[in-house]
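A short write-up of the structure that comes next.
One chain of protein is taken out of this complex; the other chains stay put.
Letters A, B and C mark the chains as written, and numbering starts fresh at 1 in each.
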Amino acid sequence: MDLDLLQRLIALMKEGELTELEYEDEESKVRLSRKQDLALAGPAAPPAPAGAVAPAHGQPAAPAAARPETEAGVNLFRAPMVGTFYRAPSPEAEPYVQVGDRVNPESVICILEAMKVMNEIKAEMSGEIVAVLLESGEPVEYGQPLFKIRTA
Amino acid sequence: MDLDLLQRLIALMKEGELTELEYEDEESKVRLSRKQDLALAGPAAPPAPAGAVAPAHGQPAAPAAARPETEAGVNLFRAPMVGTFYRAPSPEAEPYVQVGDRVNPESVICILEAMKVMNEIKAEMSGEIVAVLLESGEPVEYGQPLFKIRTA
Amino acid sequence: MFRRILIANRGEIALRVLRACRELGVEAVVVHSEADRAARYVALADQSICIGPPEPARSYLDIPSIISAAEVADVEAIHPGYGFLSENAHFAEVCRSCDIHFIGPPPEVIAVCGDKAKAKDIARQAGVPVVPGSDGAVESPDDAVRIAREIGYPVLLKAVSGGGGRGMRTASNEVSLLNGYHQARSEAQLAFKDPSIYMEKLVENPRHVEFQILAGPDGHCIHLGERDCSIQRRHQKLIEEAPSPALDDDLRRRMGEAAVAFARACGYRNAGTVEFLLDTHGNFYFIEINARIQVEHPVTEMVTGVDLVKWQMRIAAGQKLDLRQEDVRIRGHAIEFRINAEDPRRGFAPTPGRIERLVLPGGPGVRVDTHVHAGYVIPRYYDSMIAKLVVHGPDRASAIQTGRRALAELEVDGPGIQTTVPIHRTLLAQAEFVNSRVDTKYLERFLEQNA
Partner (left out) sequence: MFRRILIANRGEIALRVLRACRELGVEAVVVHSEADRAARYVALADQSICIGPPEPARSYLDIPSIISAAEVADVEAIHPGYGFLSENAHFAEVCRSCDIHFIGPPPEVIAVCGDKAKAKDIARQAGVPVVPGSDGAVESPDDAVRIAREIGYPVLLKAVSGGGGRGMRTASNEVSLLNGYHQARSEAQLAFKDPSIYMEKLVENPRHVEFQILAGPDGHCIHLGERDCSIQRRHQKLIEEAPSPALDDDLRRRMGEAAVAFARACGYRNAGTVEFLLDTHGNFYFIEINARIQVEHPVTEMVTGVDLVKWQMRIAAGQKLDLRQEDVRIRGHAIEFRINAEDPRRGFAPTPGRIERLVLPGGPGVRVDTHVHAGYVIPRYYDSMIAKLVVHGPDRASAIQTGRRALAELEVDGPGIQTTVPIHRTLLAQAEFVNSRVDTKYLERFLEQNA
């Protein structure tokens, strides 16, 4: 997917105060829809046709960390705190979980070290680990995705 | 699914203030829909009822001076220069034109005094004076409407 | 100097510290909540770490998260800004135990500064005047009369366990004192289940005058003159200026010496502010010391040319304070206007939301400290201050003129957003402000009269 092209299309829409744009060629097809530009000082925008629905206002809520988001049954498990990520209780030990493992809400799936304390992190859901997104020893910030877990 | 790509698409939508995005190529197909974010951070406003007309946005373009604009055959005659407006050559004299008078392009219709010089201003069109928009002695800026002249 | 520090704060003060880091060549790691993820100062930092959800208790006040972030980012020091953890002795203690420099005084000093009674004791021992009072609870009506005679009327009776005005009475003679004593005790008993009452001399029409101090790692301590913060509403300062129009050179010298004497007596280190009440007769009384950088520090920077935040970092890094008292020269006059996203017509209720249009003033004598820009969304979780407008002129009259024209230029617009700009404009037109005939209750009286 050509993100640069997309970006330029959006810029063009903004500049031209378009509300919709459809584009199709051999490789791809794109349809873009945009709200009316409220930024003034430009030339007058045409009035919207009667029957158009006025825009709804508001902002999507920030995703709460550690709350899994379902995407076709696959959830992102996010870090509930800042710390250093460890897959196992000690360097010699086996990882708590591997891809393919089944977990339940009480399963410890990793450790987040913070202030010299090893915090055992539980899966908080039942499902199958489908991806481990980082390596032992990596720092993580609050809300950072750690695992993908399929619950469906 | 490429979550990074998705994230970037969403960022693009936000930046470009898009409400919808559809994209399709050989590998994938994606459709995204987004709330309008006019009044952010506050609680979401209820959507307007269907059938409501969205407001027309924008600012009228700056009027070109001295260029008459037709509004149902009526033109605004604009000041071609800065100065003081006089309807007559002297305080005792009759005004050059009154409402109802016919003028031709060569008719003097007022005086604009600038730097102690009395500049005779001609109508530059044929028609009928339908309104005199200010009084003798008033200052005018470039492009300010002085008369309405019906040419139709 | 530190190689890398962590900024444990948000908004304009996070940006202020980031600026000092940049100019000192120090790498800056900014921690932020989810609500501040998109803030531009976060993007400007060398590294940023999300430490929690928007609620301060789970992010900017969460010590384990901040310390973890500091460890993960491998910083040598933490700047706490103001508010949040800036005067939390425990936090400073945790930093120490983790071998991270806390950019501020040592935990013991913070603890003392946070204990008002102890701070007053130290002030008394250092010969710094405090508001005279009963040294604890008043035992009986006779005691009340005796102490009031000693300290002189009018006096203030306050509940020992109290707050919020309950169990509080003023008295200007023996009759009102005895009545007030009994009423205050009953109220205190009802409100706090403790009838104990203490007495303080009532400082009438006081001005709030505070001295900025700097103390080096070796204890060498100087002051950088005063700030007058008498324009306040419910102890929230709105306008601050330096120097104070109420001080002459002699009083300035004496108050400055008192501020330094107090700081020395409590073993102070780094930047701090010694607050005084100043009565109409030129008597001043120590209130407390703030063991952090203040919101209003820029007015001192404008009149002294000294960068206080850089000095905080230098001192924390062990650098000698090589400024002598005689090096400090006050040049001209500076005034700070706090621009808060609040609606003065609705009891100063915060007005969060998206800033659609922003025009900041500029030109000679104008400094703006702000983290906001057109497109910025003011989150609803934090302090409503969005900018500090600071003006400087050769004298107070010029500074006021610059303030007027800068406020006329300032524009903040967005759905639902109201600011304190109109109230500043109004205040600058008042003879009381122009002639500085104000005290700490002036603004509240003014707002009531013009409600």
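Keep this in mind: a contact is a pair of C-beta atoms (placed from the backbone, for glycine too) under 8 Å apart; a residue touches a chain by one contact, two chains touch by 3 or more.
All figures in this text were calculated on a predicted structure; none of them were measured in a lab.
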Pick out which of C:55, C:409 or C:432 touches the chain that's been left out of the picture. C:409
Using the touch definition up top, pick the residue from C:307, C:343 or C:432 that touches the left-out chain. C:307
Any idea which of B:94, B:120 or B:141 touches the chain not displayed? B:141
Which listed residue, C:96, C:116, C:149 or C:331, touches the chain dropped from view? C:331
Note that chain C touches the chain not displayed via residues 15-16, 19, 22-25, 40, 44, 298, 301, 305, 307, 331-332, 357-360, 362-370, 373-375, 394, 398, 401-402, 404-405, 408-409, 411
Identify the residues of chain B touching the omitted chain, counting contacts across the whole complex. 59, 62, 64-65, 81-84, 113-115, 117, 139-144
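We take it that only the chains that are shown with their structure count from here on.
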Pair of chains with maximal C-beta contact number: A-B
Please identify which chain has its centre, taken as the mean of its CA atoms, farthest from the centre of chain C. B
Computed distance of Cα centres, chain B from chain A, in Å: 45
When centres are defined as mean Cα positions, the distance from chain A to chain C in whole Å is 40
Mind pulling the chain A residues that touch 2 or more other chains? 38, 59
Going by the touch rule set out above, which residues of chain C reach two or more other chains? 377
